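Dropping the structure in here first, questions after.
Apart from one protein chain that is not included, each protein chain of the complex appears where it belongs.
This part shows chain A:
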Amino acid sequence: MLDLYSPGTSYLHRLGPGPKILTMMLGGTGLFLFDSLPIACAAFIAIAALYPVAGLTAKQAWAQIRPLLWIFAIFFALQWWLSGLTTAAFVVIRLAALILLASLVTLTTRASDMIDSLTHALGFLRPFGANPAKIGLSISLALRFIPVLAQITQEVREAQKTRGLERSVIATALPVAIRTIKMADDISDAIEARGYRP
């Protein structure tokens, strides 16, 4: 959701977040209900086939899987050792299918649409004192500021490196915490200045 959204006009892009999330949940549950390698393979192929339907490239699909290859390798080795080759293949293919499915939802859904749906869906919490709009804004802010915090951390680490303190966790954590708290004040002011009323 961070910058995973891939702009487009496909049917999947136009489809509301609700049906997509529901399909993802049902599909994920289905993959766990039907313990079968052929079904897992068929699901993987079907989900992969939806990528071009959404105007997404094979490279984009591969980019979702690639960072997790080492986890797949560990699972595969462990399952092969414990339960045999068929189970190992089944577990890994099912996991890959789930990741492709979840990524397909985030690649075709804007963060704001996802948050709007979430805010709507959490409406039932209002009688218990929760404010769904606040929860939605919090999620949006978390998504927005993950890269900003990463950048701040990088800047502080570089600054400490020049002082020979690259191994000191405190030397990095303390300035990052101070800058983050200061930034939080400014963000709060900015949200207020832009007319936000929870």
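Descriptive notes on the structure:
Keep this in mind: a residue touches a chain if its C-beta (ideal position, glycine included) is under 8 Å from a C-beta of that chain, and two chains touch if they have at least 3 such contacts; residues count from 1.
The criterion applied here is as follows: contacts and distances are computed from a predicted model.
The UniProt record for the undisplayed chain lists the protein name "Biotin transport system ATP-binding protein", from the options "Cytochrome c domain-containing protein", "FAD:protein FMN transferase", "Biotin transport system ATP-binding protein" or "Fe-S cluster assembly protein SufD". Only one of the listed residues, A:16, A:52, A:84 or A:147, touches the absent chain: A:147. Only one residue from A:38, A:129 or A:195 touches the chain missing from this view: A:195.
Remark: the residues of chain A touching the chain excluded from display are 1-3, 5, 7, 110-112, 137, 140-141, 143-144, 147-148, 151, 183, 186-187, 189-197.
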